[in-house]
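Heads up, one of the protein chains got dropped from this complex, but the rest are sitting where they should.
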Amino acid sequence: MIDLLWLMVDALLVTLLLILGWITCASTDIKRGITLFTAFGLLLALIWARLRAPDLALAEAVIGAGISGALLLRAINDHKPLGSSTPQRSAWMTWSINLMALALFCVMSWSMWLTLDQVDSTRLSQLVLSQLDDSGVSNPVTAVLLNFRAYDTLLELAVVLTAVLAILALSPMRSAFQPAGVLLTGMLRWLVPVLIVSAGYLLWVGAHAPGGAFQAGAMLAAAMILLHQGGYHSGSGLNLMLLRVLLVIGIALFVGIGLVMMLLNQSFLDYSPGWAGLLILVIETAATVSIAAALTLAFVGGRPDGWEPVTDSSNPSNSAEFNS
Amino acid sequence: MISQQLLYAIAGIGLFTIGLRATLLHQQLLPRLLSLNVCGAGVFLTFIAIAYQGPDAVADPVPHALVLTGIVVAVSALAMAVALGRRLRMLDDE
Amino acid sequence: MIDLVAILLIFVGLFFFLSGSIGLLRLPDLFTRLHALAKADNVGLACVAVGVVLLEASLLASLKILLIWLLIMAASSVSSHLIARDALRREQADD
Partner (left out) sequence: MNNLIVWVIGIPLLASLLTIIWPRRANVIALLTALACLLASILLTYQVHAGGPITHALGGWASGLGIALRIDAFSALLLLMAMLVVSAASFYANAYFADPLKQVRFWPLWLMLIVAINSLLLSGDLFNLYVTLELLGLSAVALTALSDNRAALQAAIRYLSIGLLGSLVFLAGVAFIYAGYGTLDLLQLAELARPDALTLVALALLSAGLLIKAALFPMHFWLPAAHASAPAPVSAALSALVVKVSVYILVRLWLDVFDPALSPAATLLLGILGGMAVIWGSWQALLAQRLKLMAAYSTVAQLGYLFLFLPVIVALPAGELRDNAFGALLLLALTHGFAKSALFLGAGVIQQQAGHDRIADLGGTARALPLTTFIIALAGIALVGLPPSGTFLAKWQLIASSIHSQQWWWIPVIAAGTLLATAYLFRVLGHAFGPGDSVGKVVNWGREEIPALTLALFASVILGLGSAGIWDLIVDGRIY
């Protein structure tokens, strides 16, 4: 009875998700599309929670729905004139794409259906849980992210940094918003500290419960983005050298500790069991800071004034770029 | 448990193909980005459905970690795409 | 007995959410829609939160739920305010 009830709930969630996904993709009005996309992200977070993936639910709510939505909303104005003038695909093309998608869906679903009940469904989880004691943390997802598959996470931080380097290279930052009304600034005055404390909590608790560097970093970035939205100008007073250090410290400590461990223990990123917990916390803290800096810069959309070293005035076209 | 796994896995495949189709159909940047993200969400859902071990068992943490990596990679790519679009618009305005 | 009350409260909360959603879809203009949404958010969420607190014995968890309720109240009231102010400005600009 209870099983059947849950199955109905699952069916409802899945149907909603597919409908939302479809109309998000199909919406011609981009504002509507972005709003629907945010709702889609929140529904997805609910489904992650339902599928016993609370770490993902947190990440999806903050990153998938929150930061992505903010990034896209901020981008609407950049793309306004690209409106409805671009040509649509020909009818023949549309139909062949539809047909291909349908065929792909059928083949993929069929092979998944054939497989799921034939394969040992525990896969790697037994191995992870049996080695969990040596990983230094008790949250298995954090153990995989920061110890067993730490190398993936290192390269992932490099991906984030690469995206930010591209954003910094492309254009100067957006001008900040006008100072907002009393109500918003008043709320920010106490909401931002709460967000920072929550980020610290998420970081700390990640060792044994859902949470971790990515969720915490994204929440910290959300606090910074809110400040930016509220009209707090941070561009001028910012120490750029500090910003550079914040941006790279996550990877620097990660690689640095990994290399030291390699010289001590023979293999890269090999933490001795006694030290693993502490080292993971240090790396995660640095990563949180770097992720927050990166996501904030991504939202601000470009380099702050004076980011690139000012050279002699031999090239007026580029120095003019700073001011435009 | 298998039925739930299968339901969500097939929903993931469905989202993947919905997003794939829309990505190929859209010609403009922002709708294409939305579709790509829906497409990615489909892949992530497939991963997490595979990891699900029933209401009382601990789910397989490896796909969870992989998807977390995927989410962060996706938001980085999104931010970069938005910045490219902004720069193109700036050059158009000049 | 307490469980029964809790479940009842959660269903009452859900009813408010449902009516708020219907209002969002059916009401004629932005301000009435905001009104419907605010009612659903505040009362509906309060009922669900109290229901969940009754089900969940732990004090720490109850405090966290209280904090979530406060945060959502603040966020929803401020964002409703901002949306309404923006809409008013636009109307004045149109005149």
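Labels for the chains are A, B and C, by order of writing; each one numbers its residues from 1.
Convention: a residue touches a chain if its C-beta (ideal position, glycine included) is under 8 Å from a C-beta of that chain, and two chains touch if they have at least 3 such contacts.
Note that the structure is a prediction, hence the values are computed from the model and not measured.
Contacts of the undisplayed chain with visible chains (whole complex): A, B.
Screening A:15, A:28, A:77 or A:131 against the full complex identifies A:131 as the residue touching the chain left out. Although one chain is not shown, part of subunit A still touches it, namely residues 107-108, 110-112, 114-116, 119-120, 122-124, 127-128, 131, 147-152, 155-156, 158-159, 161-163, 165-166, 168-170, 244-245, 247-248, 251-252, 255, 258-259, 262, 265-271, 308-309, 311, 315, 318.
Contacts to the hidden chain, counted on subunit B, fall at residues 9, 16, 19-20, 23-24, 29, 32-33, 36, 39-40, 42-43, 46-47, 50, 62-63, 66, 69-70, 73, 76-77, 80-81, 84-85, 87-88, 91-92.
Assume only the chains that are shown with their structure count from here on.
If each chain is drawn as a node and touching chains are joined, the picture is a simple open line.
Inter-chain spacing, taken between the CA centroids of subunit A and subunit B, is 12 Å. The geometric centre of subunit A is 27 Å away from that of subunit C, both derived from CA atoms.
By the touch criterion given at the top, residues 2-11, 13-22, 24-25, 27-31, 33-35, 37-38, 41-42, 44-46, 48-53, 55, 58-62, 64-69, 71-80, 82-87, 89-90, 92 of subunit B touch subunit A in their complex. Those residues of subunit A that touch subunit C in the complex are listed here as 180-181, 183-184, 187, 191, 194.
The touching residues of subunit A, when paired with subunit B in their complex, are 6-7, 10-11, 14, 17-18, 21-22, 24-28, 30, 33-34, 37, 40, 44, 47-48, 51-53, 55-56, 59-60, 63-64, 67-68, 71-72, 74-76, 78-79, 81-82, 86-89, 94, 97-98, 100-102, 104-105, 108-109, 112-113, 116-117, 121-125, 128-129, 140-141, 143-145, 149, 152-153, 156, 159-160, 162-164, 166-167, 170-171, 212, 214, 291, 294-295, 298-299, 301-302.
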